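Removed: one protein chain of the complex. Kept in place: all other protein chains.
Coming up: chain A.
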Amino acid sequence: MSTFPTLLWLRFRRDRVQIAVWILLFVVLEVIAHAAVTETYGDEAEREGVIRLVILTPAILMLRGTPQGTQPDAFQYFLLFGFLGLMAGLMSTFLAVRHSRADEESGRSELIGSTEAGRITPLLATTSEGVILNVVIGALVGGVALAYGAEPLGALLHGAALAAVGIAYLGVGLACAQIMRTSRGANGLASAIVTLGYLLRAFGDATGTVQPDGLSMEAGWASWLSPIGWGQAVAPYTHQNAWPLLLCLGLAGVLLAVSIALQSSRDLDSGIIPERSGRLHAPRTLAGPLGLAWRLLRNPVIGWVVGGALFGAFLGAVGQSVIDLIDSPEAQQVAGAVSQTLAALTGPGAEGTMIDLFTTGLFALVGALAAIAGVQAVMHARQDEAGGTAEIVLAAPVSRLRWFGSYLVVGAATVAAVLVFAVAGAVLGLIGSPDVGDRVSIVAQAGLAQLPAALLIVAVVALVFAIVPRLSIGLGWAVVLAAVVFGQLGGLFGFPDWLRDVSPFTHTPVVTAAEVDWTAAWAMLAIAVAGGALSLVLLRRRDLALGG
């Protein structure tokens, strides 16, 4: 065990930038949410109104969680915790895989394993890093709550719940790394489990039972299958249950024990699920840079498109419940407040029926999804370049234009495909609702409206790659994050206009406006095409930047 401190130090040393970014992200989101609650819903009556409406709206319950009364801190917890739990889950699983399976795959584990460290100490060091990071984030988030005037025990439980959810998913990440043979496979399985946890909780919360006070809910059974659901069940400002924390820690403990058992019995570089053998010859489609880019990105692209279609179907289907809601007498009194919230998501000048506002508002999130998918495709060019596979392709008679152009084409096609399938999903979900024709027309326009902004973001990331290749992964995702936070969510968070205007999404046409103005859309499309072309020209002029 004498190597343990060194290995732990090594992990923090490798992750220092990522850790700083994650911590900042958690703290900033927590601060923003507290500030928003104080500012937007400062009045008890306002909070009560929103909660009464939310309880009637499964879609919002799915996105947020189960409300626990009008107490401001409980209200903030209801708004944000589910999302923070999802983030903590992704952060922890990525961390676990990065220091286990990814190391094994790259051969670093072999190097470490040949020293005194052996097989188990690196695993324990990874676990410790993850636990420490989650505890620090929990403490900071609890600290923010305390600073905003939460009562100490509540703030403590608040932070502990977040840390516990993160630690539970740390165990998931470690176990996935044992099972899968590659870090890609392990990350894929782990993030699927985290997402499933979020969705189970979403389903459970949407099917929860309303308490007699009419202002709080008890989650349905499905939420009890999810660590994020356990974290929500802590209800730190009302029920103050500490015991769901034990569920999280127990799950983490079991998965850690399983991981240790597997780690000590299996061969280095082997998985539980065996690797299939590959083809003897390349299929006809794998003939040029475009075929190669498609082959490398096929699986993730299919994943994004399916995600878009499911999200669209969800939007369409819950649309019906929104219509029912609008007709209900309880809704009439708070409809104004909700329209306001939805309009903030949709953009300035939005008007029209509640259902249209709802659909187009949530289509803004589909736009973000499409942009992320497109950026991921384009970013693969950088992985290709840093990993050395671009070198052998470009040493063949393949121009830079054809090589990177292929990634741009796949990226742009991915953006379009995610939007098209989301619209198709929404149309399927809308079947059976009255006025289908009008609904479909609005949904199709809402999908189309997202295209220019998403393409523009892809083009900006392409330019980043062409100009500063070594920074493209970090800077590229920062561009996407900034665009989504300032644009899509800027209205909800109440950011100043000049900041929101930075994001292409802010200029997305508002299709529910009386007069839909497509000027900005055409302008963004033109800029996106010009940016993509410029990135190809600039790429032609720079050295291939290998490594790092």
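Note that a contact is a pair of C-beta atoms (placed from the backbone, for glycine too) under 8 Å apart; a residue touches a chain by one contact, two chains touch by 3 or more; residues count from 1.
By definition in this document, contacts and distances are computed from a predicted model.
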Mind telling me which option in "Acylphosphatase", "assimilatory sulfite reductase (ferredoxin)", "YCII-related domain-containing protein" or "ABC transporter ATP-binding protein" is what UniProt lists for the chain we can't see? "ABC transporter ATP-binding protein"
The listed residue (A:17, A:45, A:392 or A:514) that touches the chain absent from the view is A:392
Among A:17, A:280 or A:514, which one is in touch with the chain left out? A:280
Touching the unshown chain, chain A contributes residues 105, 182, 184, 275, 277-283, 286-289, 292, 295-296, 387-389, 391-399, 543-544, 546-548
